[in-house]
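For this view, one protein chain was removed and the others were kept in their places.
Letters are used for the chains, namely A, B and C, taken in the order the chains are written, and counting of residues starts over at 1 for each.
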């Protein structure tokens, strides 16, 4: 059985706004709040293309998953990894932004089957949003970090199971598994466990391991891919991932970023130097 | 009699620092204070090349005349006229700067002859510095503005005579002449007045009129030219002005910015679209 | 704002180019706004649609057969521009005429079809098939022959550097396109671009589009390897503007042909610089990718601009302005 295709995304808006807050939530992650011209509904897994208005040093917007919204205020989590995210951090509260939002196909809406949420790195925000939106006891939530400081513990309710690549400090009262997040999932759901629908978001190795796990068990699996983007709205064909079906490519921004794992050609995925 | 060549300029330093203050002193002029790594002595008429450290949108530094120094703090006056000066204003207090200073040949040092100071627009700072440094009663100080709001009255002691191109509000207790600054000087020093040495700084029409006045009277005249600069230290030949002597060019940054008016070829000066 | 007095023509008006009249002079560039289908549903407070006021959308280049394009990464941002190596991924002419042209026509999107091939005869075939299938299309204004793609193994750019080939490709397409504007899109990776423009005119082009991307490259310092799998790609964006302007100026000064200017344009001021050197229209590429309303905003700014202060401009008159 394959997953029903997610509904076509609602139309996106180009909105102006300002940075309303920008605070660290872990050693490497910051929570950014944008105050926009209008309120925008979104589905977990969708993203925005964010531009620093008037910043001549950046040519393209940067894609960030949507975490939460309250009225016209939109939140996301980000890590400083390069030029754009460094300028975002340096821009500071009050800086003007332009934002194309919401973009892309979200994670499929819930059905009675339990979910296995697998989040790694900056793949956490969309699954946090998912867990927040559809807070269901039957879903198993797993988040992986590099080390203890890396994870935004304050945003992870105790329902989240946590794995750490490297041993590290864990806040009082919390548990952490030594290993990656898919190894954690395997330990929690050994062979023979009831079927789960996998929702994975994070770097390519995580997605690959999630797809392998799902394939072994015959489970459905949705992965959200991270690809370099130009436009974010489907016009440049810059953000492609290899499609299983025909040797061609699908766009991460419009056909994705969430794909049924069976729809991707994992052998060709990540061939180039990638992101 | 021609003017003795000014002494060769002292060697310049490339200093790092920050913007320590940036306050408006008139409707169009701001006073900028830089806190630098080292104290730098300078002569009135010399300038600095100022860069906003790390600002990728500006390729070259911007030349600004030096107004005053107190310890490691250097002051200048600037008008926002384009990209660079707008970014300078927006950079704000605390922004890092890199500065090559002091540059260029200064106005010649005083001798017993009285001076006629003719300042227009952003030509004011070096002559303010001159008047401040050698505060001599025999020198006649004239400053021209577009209108009453344009001039930094707070920096102009009552010894300064003021002309305004357009009629405008004049602060209580001050006088202003309607016309340009050379017309003001002509009204103060009618034909037959005692000889003055002219020091002029401002836009090309002002320098031209000053040179004409001096030539008519047989007075010495030094003009400080405003030319587009690349390097500011003599290596690119980008900032040239036409030399009288041989049909060639002199550099504004190293041979100038202060020139004996007789040394320039006024017919060729400003031929291109200029600054 | 007011239009500058030096303009040699009113850029707010329609543009006649060969047999067609375009509704405006602000276009989107090929490859940067898809096939003119995506983006129609986007909204922005204070704006109409991303298509409002556009003189034309130049659609993504199509080839005789569909192409899968190059493997990713296909895009790389540099400090002042962008590198791309899309590799002409496209749906092929058949799907273009069957699935795309009818929608553009139904939506009333003025468009120019961008075509690429590897031989003059193929350009002729493409033009013939398109002309036959889209004969009744009122919004199909023209064809732009992409003689300059740097990202295909068949060597689009090499081919487009040879004036003889340029002339033959244009002539082959012209034959089948008596009723549409025909443009040749030229590469800046050449000595004299004016020579290519003159060749295009000999082949019967109504004008030329300049410029396609410069050849550019970046290296990933972590690996020491080129960031693009095919090493070098197309360099576009703001950094290109002075080069594009110089190339347009070169063509206008040396040939007097109508030129559609493209390269680094983001704002109305940028567009006015191209009009100043004699371009008859402009295209917006990379800026349209980072903001779907970029071209519409320039068009809106232009439409709203007041009449010039003085009608006798100081500027030079443009040989091709109308």
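Just so it is clear, a contact is a pair of C-beta atoms (placed from the backbone, for glycine too) under 8 Å apart; a residue touches a chain by one contact, two chains touch by 3 or more.
These numbers were taken from a predicted model, which means no experiment stands behind them.
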item	value
Partners of the unshown chain among those that are drawn	B, C
Contact partner of the left-out chain, one of A:25, A:56, A:95 or A:204	A:56
Residue of C:62, C:75, C:173 or C:190 in touch with the missing chain, whole complex considered	C:190
Of B:58, B:170 or B:195, the one touching the omitted chain in the full complex	B:58
Interface residues of subunit C (partner: the chain not displayed)	4, 6-7, 78-81, 83, 158, 161, 189-191, 214-219, 221-226, 231-232, 235, 238-243, 245-247, 249-250, 253, 269, 272-273, 276-277, 313-316
Residues of subunit B in contact with the chain not shown	11-16, 37-38, 49, 51, 56-61, 83-84, 98, 100, 227-231, 233-242, 247-249, 254, 268, 271-275
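Convention: only the chains that are shown with their structure count from here on.
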item	value
Shared chain contacts [subunit A and subunit C, defined touch]	none
Identity of the chain that, by mean CA position, is farthest from subunit A	B
For subunit A paired with subunit C, centre-to-centre distance based on mean C-alpha positions, whole Å	35
Whole-Å separation of chain centres (CA-atom averages), subunit A against subunit B	57
In subunit B, residues with contacts to at least two other chains	56
Multi-chain contact residues (two or more partners), subunit C	79-80
